[in-house]
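In this view, the complex is presented without one of its protein chains, the others remaining in place.
By written order: A, B and C. Residues from 1 in each chain.
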Amino acid sequence: MIVVMAPNATAQQRETVMGKVKDLGLQPHVIEGVARTVIGLVGDKTGLSLGFLETLPGVEKAVPIMAPYKLASKDTKQEPTRVRVGDVEIGGEQLVVMAGPCAVESEEQLLSAASSCAAAGAQILRGGAFKPRTSPYSFQGLADHGLKLLAEVAKETGMSVVTEVIRAEDVELVGRYADMYQIGARNMQNFALLKEVGRARKPVLLKRGLSATVEEWLMAAEYILSEGNYQVVLCERGIRTFETATRNTLDLSAVPVVQAQSHLPIVVDPSHGTGHWRYVAAMSKAAVAAGADGLIVEVHPDPDSAVSDGSQSLRPEKFRKLMEQLQVLAPACGRRL
Amino acid sequence: MIVVMAPNATAQQRETVMGKVKDLGLQPHVIEGVARTVIGLVGDKTGLSLGFLETLPGVEKAVPIMAPYKLASKDTKQEPTRVRVGDVEIGGEQLVVMAGPCAVESEEQLLSAASSCAAAGAQILRGGAFKPRTSPYSFQGLADHGLKLLAEVAKETGMSVVTEVIRAEDVELVGRYADMYQIGARNMQNFALLKEVGRARKPVLLKRGLSATVEEWLMAAEYILSEGNYQVVLCERGIRTFETATRNTLDLSAVPVVQAQSHLPIVVDPSHGTGHWRYVAAMSKAAVAAGADGLIVEVHPDPDSAVSDGSQSLRPEKFRKLMEQLQVLAPACGRRL
Amino acid sequence: MIVVMAPNATAQQRETVMGKVKDLGLQPHVIEGVARTVIGLVGDKTGLSLGFLETLPGVEKAVPIMAPYKLASKDTKQEPTRVRVGDVEIGGEQLVVMAGPCAVESEEQLLSAASSCAAAGAQILRGGAFKPRTSPYSFQGLADHGLKLLAEVAKETGMSVVTEVIRAEDVELVGRYADMYQIGARNMQNFALLKEVGRARKPVLLKRGLSATVEEWLMAAEYILSEGNYQVVLCERGIRTFETATRNTLDLSAVPVVQAQSHLPIVVDPSHGTGHWRYVAAMSKAAVAAGADGLIVEVHPDPDSAVSDGSQSLRPEKFRKLMEQLQVLAPACGRRL
Partner (left out) sequence: MIVVMAPNATAQQRETVMGKVKDLGLQPHVIEGVARTVIGLVGDKTGLSLGFLETLPGVEKAVPIMAPYKLASKDTKQEPTRVRVGDVEIGGEQLVVMAGPCAVESEEQLLSAASSCAAAGAQILRGGAFKPRTSPYSFQGLADHGLKLLAEVAKETGMSVVTEVIRAEDVELVGRYADMYQIGARNMQNFALLKEVGRARKPVLLKRGLSATVEEWLMAAEYILSEGNYQVVLCERGIRTFETATRNTLDLSAVPVVQAQSHLPIVVDPSHGTGHWRYVAAMSKAAVAAGADGLIVEVHPDPDSAVSDGSQSLRPEKFRKLMEQLQVLAPACGRRL
């Protein structure tokens, strides 16, 4: 943390700031510049609340220097983390593809979707049993019954299951059926939920919040890690911007940014990231080329009758074609599929 | 909903779309334009999932015409809703001011803050007992003990209490001590929580999500209303934009926009909205002039030692001065304070 | 500027950075922190290009401390600047209202608009003779003829004229007819144009770019000031965000932010800021309460036949009513109208 004094700050005001800094157990370190005096704060700031420094007379602003996360940072762990889900490992050479419908609607729908996804090479089945929906009048998911269907169908098709948990009290229940918890974008800062999956001992797929910076996203991961669960996979799924041609703006630069700052693996969701099935294949390939460790793609056997997000789901034949293209692309990116 | 056909769509493709529309129980209504054919969908679309229409061959896009909320809309109720909290009514001629510290830290701190807020004219005491914090290493709130302190201090100072609830399972507990639930920005789309306060019978202060459109915000209100709780007050608290001079960008135009679309009252939080105490007074006055029904302002007796958000809290003397200015301003805006 | 070294930076790498810093004529000042070493750069950085520091091995990032503008800053000039346009002064106690049609369409239209604006109390006539339009097929303005009409009608109605200039080579021409140049949002970083009006000796109304930070806006002002023209008035006109309920998001917090950083006056454009006539009155009042030095409002005698931006223009009777409300509001905000 660097405190920047106002140009007209008095010596007295500077002394007050230095006194407060020392009271916190930190050492102030003064640099007299041409136009400003700045005070560097040396010491461990974990858990300290330093925002008040900006309210002291004579202070212009306080500038943080360090990222606020620790366990998620490369400072703590240099080598990439690999997260095992069923038979596959996310974060290694192998590309991992999670695929399936937005929502679990029926056994027939799920089995049809899962069979074609597995046949095309997807390793993990996705599908929502609890659906956070913008409208209270929309389909809210099959809940427990949906979880059971996921587990059954996954077993039948030889896949693992990733599914969303939206309430802390459902973590135990979901964990009985799923191989990996999904924390949705809307819950990225649902701290009670993050702590609860942090106490669980299953991998977590942590989606980026719609308007979360990479730093806030890594802080959300830190909540999970700090409870003792180190099996966290990040998922870029688009951020909110002014552009309306796509539902969200898929921020693929988050892939190299996360890889520069953190040891955690990162996958990409081109379905929510664009909101239109037309753009899913192009962005899937781009994600792989950007260095993503995997993809999570919506596939529906019959999008015409999907109860949610039909416009961004791939039909099975389009998914199969995409997987064929990824088979060619992966080796050119130093990956295998 | 308007379906726009692609310029090269075939008659067959148009027939397919019309068939699907009829299958949903809606009437298709065709307009042949110069460059495009569009199909209007007539009928009640509540609960229908129409996104799949965009995946049909020959369809260019589907454009919604109606706002998706009903109970929150002026279509349903023209006259403004008034929400009573303790002795005051939000949404009437009187300006309502909620003030207090960001977090409840101790009885001494809370009593000191509340006394000065009440003396300056604030009617409702704010203060967090459960704090959703970006960092797991930050102060997380006094929980139950904080709630008790709020209730005691409010009684002592003749105020009502608004405080945040962050988990569905705490709604009953918080309701024992608070006069009004606050749903924070991060939980605006925590639908389980929205439903739970919707089943409670106390007023709800619903903050706008950091990247929520006004439409999504009103849909979140709809979740509460649709469970039978009509006592909802909206709170604009800044949205996330590219600008970094302020923590958020306070969107005061949301005040007239909400008033044009909904019957629900709206208040403004200039503290979170700007993130800097320096800008709180200017934006408080602007909010009142824009037509807000009230304000919620952070006041701390000693921001230097605040455990959270110290940089945006007003010291009591600055709050008193602001209230004096609002006393002058309110009548010029057709309000009384 | 603060250079933050990576945690694993070598002593050698730090020496290299310090050597480069000294080569630039600056003094490096090292602070050894617990987790990072930071190097403060002391000296005059005007005109230096320091971005390359981030490419040096062992450097994590470089953090600027000072605002990059000088002449526009309060460091250079503490007292507020007042800019005289015709008979009025912008930046003093008096609120200044600029009003008129978006585009000059005909003498009849302009005279009708100007007469009603003047009668309602507006002091400066606005109206575009050169129109930067998103579509090449839209009306592009009356050019020279429009300028002449503006000058004639202003004289007849006792007003001054502010009008947009969009090309450097038109600065002289526009200056012959206008009392104040307007630089539009799209041209905020048209540096050739900024320099040209900087060389002129007439006041400049500098609109904020659609996605410009306050800092970039003040840098644009710096271009004008650095050419010797100190008569610059800033104009907040809305920024681009994800919200679509309004055309732009009017960032009223820019008013106190600018006043904290700069001595230049600031006015607000609620017409472009919201894009809808319905919201213009509320946001005009909010702007005055936030501390703006004036307003610029679109008024059209007959918006039905306006050739541009009809949806955000006030009809004369609505403008008159707004001015009456401002007459009541201004004194409550320490202003007179």
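By definition in this document, a residue touches a chain if its C-beta (ideal position, glycine included) is under 8 Å from a C-beta of that chain, and two chains touch if they have at least 3 such contacts.
All values reported here derive from a predicted model rather than from experimental measurement.
Looking at the whole complex, which of C:R14, C:K207 or C:H276 touches the chain that is not displayed?
C:H276
For a quick check of understanding: of A:V88, A:A114, A:M219 or A:L329, which residue touches the chain that isn't displayed?
A:L329
In the whole complex, not just what's shown, which of B:L24, B:V38 or B:A143 touches the removed chain?
Residue touching the chain left out of view: B:V38.
Which is it among A:G58, A:G100 or A:G273 that touches the chain not included here?
The single option touching the absent chain is A:G273.
If the hidden chain were put back, which residues of subunit B would touch it?
2, 4, 7, 29, 31-36, 38, 40, 42-44, 63, 65-66, 75, 240-242, 244
If the missing chain were put back, which residues of subunit A would it touch?
These residues touch the chain not displayed: 211, 213-215, 239, 241-246, 249-257, 260-261, 273-274, 278-279, 282-283, 285-291, 328-329, 331-333.
Please output the residues of subunit C touching the missing chain, sorted low to high.
Subunit C touches the missing chain through residues 20, 46-47, 49, 51-56, 62, 68-69, 132-139, 166-169, 186-187, 189-192, 195, 210-211, 216, 219, 222-223, 226, 240, 276-277, 303-313, 315.
Everything below uses one rule, namely that only the chains that are shown with their structure count from here on.
Suppose each chain is reduced to the average of its Cα coordinates; what separation in Å results between subunit A and subunit C?
Roughly 38 Å, centre to centre.
Go ahead and note the Å separation of the Cα centroids belonging to subunit A and subunit B.
26
In whole angstrom, what separates the CA-based centres of subunit B and subunit C?
30
Any chance you could list the residues of subunit B touching two or more other chains?
If we look for residues of subunit B contacting two or more partner chains, we find 211.
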